[in-house]
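Have a look at the structure below before the remarks.
Only one protein chain is missing; all other protein chains are in place.
Chain nomenclature is as follows: A, B and C, assigned in order of appearance, with residue numbering initiated at 1 for each chain independently.
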Amino acid sequence: MNIYVKLAYTFLGLMIVLNWGMLMGATMRKIGARVAGRHGIPFKQPWIDLFKNIGVRTTITHGIMYYIGPVFRLTGGVGLFLFMPAVFSGSPYGIWTNFSFEGDLILILYFQVFGMLGMALGAGEGGHPYAAMGIARGLAQHAAVELPLTLAFLSIAIQYDTFSVYKIVEAQQGGFQNWVLFTNPFAAAAVILAMLGALGHSPFNLVKAPNEILIGPATEYEGSYLGFMQSAGAIIHVMEAMLFMNLVFGGATNWFELILKTFLIYFWSVFVGIVFPRFKIEQSVTWFFKVPLLLGVLAILMYSF
Amino acid sequence: MEQLDLGHISLAIGFLLILIGFWGLLTQKNIIKIIVAFTILDTGINILIVSLGYIVGKTAPIVDNSVEQLENHNVVNSIVDPVPQALVLTAIVIGFGVTALMLAYAMKLFNAKKTLEINKFNDLKW
Amino acid sequence: MVTPIFIVAIALGVGFSIGVLNKLGKNFTGGLVLAAITFMTFISYQWFYAFTFGEQTPTYVYTAGFKPPFSINLLMGQYEAIITLMINSIGLLGGIYMFNSLKERGSNAQVVYLILIMALNVIVMTRDVFNLFVFLEISSIAIAGLILLEKGTRSMGAGFKYVLATSIISSILLIGIIFSYFITGTLNVDDFISLSISTYKGGAIVVFLIMIAVILELKPFPANGWGLDVYEGSDPGFSAIISGASATASLYVLYKIMAFAGVEWNYYISLIGIVTFVGSNLLGIKQENTRRMLGYSSIGQVGLLMVILGFKDILGENTPYIFFGILISHYLAKAGLFWLSGIVRAKGLKEWAVIRKKPFFLFLMGTFIFALIGFPPFPSFFAKWTLVMDLVQSGNIVWVAAILFGSIMEAVYLFRWFGYAIKEENKHLEDFKIEIHKIIPVWIVAIALYGFGYFVSQLTEVSSTINFIPFAFVILLFAIDFLPIFVKNTVAILGMAFYFYTIYPQLDNFRLIFEVIFIVGGILALIAGYAYKGKREGFYPVAILMYAGLTGIIEAKTTLEFFYGWELMTAGSYFLIIRGHRSMPHGLSYMLFSLGGAYAILAAFGIASVGQDSISMSIINNIQYIPTWAYALLIVGFLTKTASVGLHIWLPGAHGEAESDVSPMVSAILLKAGVFGVALTLIGMGAENNQYSVLAYTLGWIGAITALVGNLMAVFQEDAKRLLAYSSIGQLGYIVFGLAMMTHLGWLGGFSYVINHFLYKAILFLTIGAVVLRVGTHNMYEMGGLIKRMPLAFIAVLIGIIALSGVPPLSGFTGKWLFYNAVLDKGWYLQGAIMFFSGGIAFLYLWRLIHTVFLGQLKDNHRTVKEISIWFLIPIYTLIVGILVYSAKPQWILQPLAEIIAPFFPSNQLVWNGGTAISHYGNWAGTMVMAIIGIAFLAVLGVQLISTRKAHKVKQFDITYAGERPERPETTHVAYNVFEGLYKAMWPATIPLVETFWNKITNYLHDTAGFTRRIYSGNGQAYMLHIVFFILVTYLVIIGG
Partner (left out) sequence: MLKNTLIALVIAVLAYMFYNVYNTYETRTSLSGVAEYYATNAAKEVGAANIVTSIVVTYRGFDTLGEVTILFLTASIISFFLKLKEEDENKSIKHGITSELLITASQVLVPIIFLFGIYVFINGHLTPGGGFQGGAIIATGVALMIMANPNIRINNHVIHWVESISGVAFVIVGLFGIVLAGGFLDNRISGLGEFGTLFSAGAIPIIYSFIGLKVGAEISNILNKYQKSQKEL
């Protein structure tokens, strides 16, 4: 395939993901509002926000790191998409596999941090205490989430003897009974619990806890910066869901399946979030060290002996 | 101890004095008494030395008339062992030297603390 | 040749005549005494020379013109020549040293001193036991008299106890001698040997009496309270004589007596020796009084020499080498220390801080202490090496363990003392005066120590191959220490560069990697040294000493050379570490852990040499005798240097408190020495050898837990350098884990980490160190917002933390990716998961490091600080270039690495397709990933540049703060205890179990020592009781009921 065609498809996929992410975000907020007995925002609200933010006339900067923080964030989101096979088409050279063959699961896992890191540093230069608080909470929770997730991912990698996301998806084709959800239930359970933390909804919405620290790291950002961040957030939400989809829920063979599965995965965290109030950080960390960790260890032990 | 000759007796006495000396060294608190105990110990050793040179029925190791009057003029068969007698002389002198030194120490120690109790001189310990 | 009888004649002639000559003044008599001793020294030197360089045969001197056994004869053989030369030399130097204190007491004291030296000569030479007794008594009386050189009740008390003790001992000796005459009819030692006295009826008990008396003269533990009091109570100059001359003579007497005592005594002598060595050194750790502590040390060393004598049949022809090697070191070093204590006039250990006011004296003190412990290049190093080798080879491993334990105890108190001298507050202490006649002897013994060290090393074939050039360079730097920094730094850098240039063609690639890290890294770290001002006294010699050691272990072809380099490195790094503020306790624990590790390595080398006909380094590839234990010892030894969990407690303080440019040296560079050792060991074990899998498995867990502990502890630090120090522990855990996997991927990952850790830890430590120099604090919460003042430093730290955290596209990801593959390949899933969790934790402290230092709110007092020094920036940015190259083209480094590893671990697990690494599990294209991310980044940046082109800069406090503005930066800067929430969740994992463990051990040892030493109640009678008790217990054990 011509590299330019490939780039075009990839860009198209990115746009789909971006817009789907914004729509999904609006949907979830609406669901939340309805559960609370409110009317909620219109579905077009994210687009309105984005254009409004980009259109803001005055922009400020606290310094170079502050300035490139959003760039890091968005690059992180875009990069995640680039390294993730989106839609499975039965061939490693399918049009929606993006650049996933330049790396594997490990690259994705570590590249997730790229955007977080950039945002954290950019927000840090802003000098707002809430930013630092949010980041500190986020990092602590991230570390705790990582442990069960890593165990589960390792288990899946052992199961299929590969780190390649594409191969893992490929191996799950041919019916839902081949999904990791059923072939490796411990790992799947660990992922399902741990991903609540990764997706960052209540009770694990410590980073952006609105009524405590405004919106955390992004507190100091407005205008275009905020727009960038919102875009990045939309992409990253979909990408996280897509990662779990690929690893546990059999991947997607077409865009509809992708949208449905990511919606359900995302909805799971929203569903939990509506029911449970926010944890404190130590509660959150200890929570992940209990059942999810146990499940993760079981998933590993299954293959250790 | 099938036979109690002079050698055995003096040897036993020597050891007895040594034991008394040790007892004194270990129990007496007064420095002068300790020195006395040491001289007793020393004397015991000297007796030991001399009695080890003893040979039954022999005379002093001086080649003079008393030896020459013995039959066949053989010095070897007529005198006791001269070596311990020479050694004991040295031992006595050494004992004298040590005792003299101890006494000098006793004098100075008493001057320093106006006491002769040995357990008072424990500035250096541990 | 002058017959040795003149030693006696001249001494007595001068001695007796002084009663008349003292009219000519005390200076004259003093000079006369010294002249007499000089003549005596000359006589023994002449014999020594004849024996050493000529064909001299042992010569008997007959007195009274009759043949022995009818008269008394003296023997002048090779050993006698050496020992009398030692006695006379120290007598001469001591006489010079004590010239004034002897003069003060008058001509009588001078004579007594002369006669003491003479008597010790005769003790050594005489072959008649009764004559031996007489001259032993002479020496005892003379010592009892000379104790009084020091005035006061304390010395009188000590002297009296000494008289009492020796009189009991000599009584026992005399009883033994007279009975030995009674049963054999002779008093001559040679006759005793030829008649084999112990076979006579009652022979055993007679020998016992003589032997026990001679042993008691050597002050065996615990019947030695009187000896300790003498060491403490007498004039330090005289203590040196007791330690150097008297103990030496007594040891030789023991050797003489052993000739007829029968071989069954050898074991008991060793036993008493080892009890003395361990016991004395154990009690030594509780001492606060210098001279008493030195006394404990002297007695301990004599115990060690007794062990050697007891093993003389097993050690065979090496006995003299070992014995004299340790004896010479002890003799010179202890004399030097006692003399120093007389010059410095400090009683308590802490008062020794005053010695720092004259740095040269500190150097002397260090020389003596290192010689005592057995560091290279001193004779004791070579002797101890040979001793351990021979003992292990003869299967006496328990003895080796005991000896090494005792040595560690000795190191504990000596280095604590040294630490006080270097670090303790000394402003309130009055400077000490120096008298020229007291310095000269100290000088001479110090020079002699170095000289003998070289001489001893040339005696045996294996030690003569050691490369002394780096050490000579250290000496050179000592010599030019008075020059300004700029010159010394340049000399050091050029020297290292030149040395590297000459050495690198000789190294294989495996070693070359480490040599580059050590030497090139060392040069980079040294460049930062230009930022310092003044002279920085003592820095360059010790830094180069460390590098000399490091290159030594790389170049080592034999285990001896390796150990030599290892010890040099330990010494050098100890000095480097202890230079920092508040670093004394950490320096001590570093030294002790290092020594413990070094001894483990030493023992392992010994085991490895069993059944081999060489000591080439390759013997560790094929250990025949208890190999698992040997490898375990090696690993434990090396893990002390990699600061793996359990052995890591020294590191945070040592690295955290070190100077700014020292931290990267000891962290980025020095730790790799341990890695090098672990790598060598694992290569030795071999990949295919399953019998060591338990060892490797354990090592893997150690690595994983180390990584977790290190990273977790780093999260909760407030001190930037300690944070980095803990981070080093964690990173080294990764490396150990990788190596322990013993697979190609594991090693590749491990080595990738070795290089990476060197790069980014050097960057981080250098940068943070430079920042600390600017802002004057280690505490991160006192910094903040420094990006505004130090953008270049910020960029360096940013690159450093991205690389460390393993976030693509920088090089840290290489290691992570390799590890994931290796873990899957090896099947160490749980350990692997711990490792990756640790990696996640690393983000926390890395963010904290960069955020709390460079981001957030700039403090008022830092508004004018400058960018970090250019001399720091140069090495930092050189290293950054390294990281960027490695990140962009990982195959440039990984492919050669794979080739290096391939001979040990076959390389079929990873193939390269251009820039793409392909393993069984996945692939990764470093260059491509970097390009993709770079393009994406630039694209996004472009969009943002367009949309925010009108952005204007706002002030620091212009933030969304409820419409108010923050009062002060301190209240707005979130930095202190930021991870409190995590701490609340994870505190059980931060309980310092290891520290508690070591503290308990330390306390236990201290309590034992404190309790045991109470037997030395200071009561002379109790001491006599100890002696009698010792005799009886020994009697019951040896002769039996």
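Going forward, a residue touches a chain if its C-beta (ideal position, glycine included) is under 8 Å from a C-beta of that chain, and two chains touch if they have at least 3 such contacts.
This one's a predicted model, so the numbers in the text were calculated from it and none came from an experiment.
Participant: If the full complex is used, which shown chains touch the chain that is missing here?
Facilitator: B, C
Participant: Where the complex has a chain not shown, which of C:99, C:182 or C:420 is the residue touching it?
Facilitator: Of the listed residues, the one touching the omitted chain is C:182.
Participant: By the contact definition given up top, give the residues of subunit C that touch the hidden chain.
Facilitator: These residues touch the chain not displayed: 3, 5, 8-9, 12-13, 15-22, 61-66, 69-72, 105-106, 108-109, 111-112, 115, 119, 122, 128, 130-131, 134-135, 137-138, 141-142, 144-145, 148, 175, 179, 181-187, 201-202, 205-206, 209, 1025, 1028-1029, 1031-1032, 1035-1036, 1039.
Participant: Which parts of subunit B are in contact with the chain that was left out?
Facilitator: 3, 5, 7-8, 11-12, 15, 18-19, 22-23, 26-27, 52-56, 60-64, 75-77, 79, 81-83, 85-87, 89-90, 92-94, 96-98, 100-101, 103-105, 107-108, 111
Please note the rule applied: only the chains that are shown with their structure count from here on.
Participant: Measuring centre to centre with CA averages, how many angstrom lie between subunit A and subunit C?
Facilitator: Spacing between the chain centres: roughly 53 Å.
Participant: Which residues, counting only subunit B, touch subunit C once they are in their complex?
Facilitator: Residues of subunit B touching subunit C: 18, 21-22, 25-26, 29, 31, 34, 38, 41-42, 45, 48-49, 52, 83-84, 87, 90-91, 94, 97-98, 101-102, 105-106, 108-109, 112-113, 118-119, 121-126.
Participant: Using the touch definition from the top, list the residues of subunit C that touch subunit B in their complex.
Facilitator: 130, 134, 137, 141, 144-145, 153-154, 156-161, 163-164, 167-168, 170-171, 174-175, 178-179, 181-182, 187, 225, 228-229, 232-233, 286, 292, 1013-1014, 1016-1021, 1024-1025, 1028
Participant: Which residues of subunit C touch subunit A in the complex?
Facilitator: 785, 787-788, 791, 794, 798, 802, 805-808, 813, 816-817, 820-821, 823-824, 827, 829-830, 832-833, 836-837, 840-841, 843-844, 847-848, 850-851, 855-857, 916, 920-925, 928-929, 932-933, 936-937, 940-941, 943-944, 947-948, 950-954, 956-961, 972-975, 978-979, 981-982, 984-986
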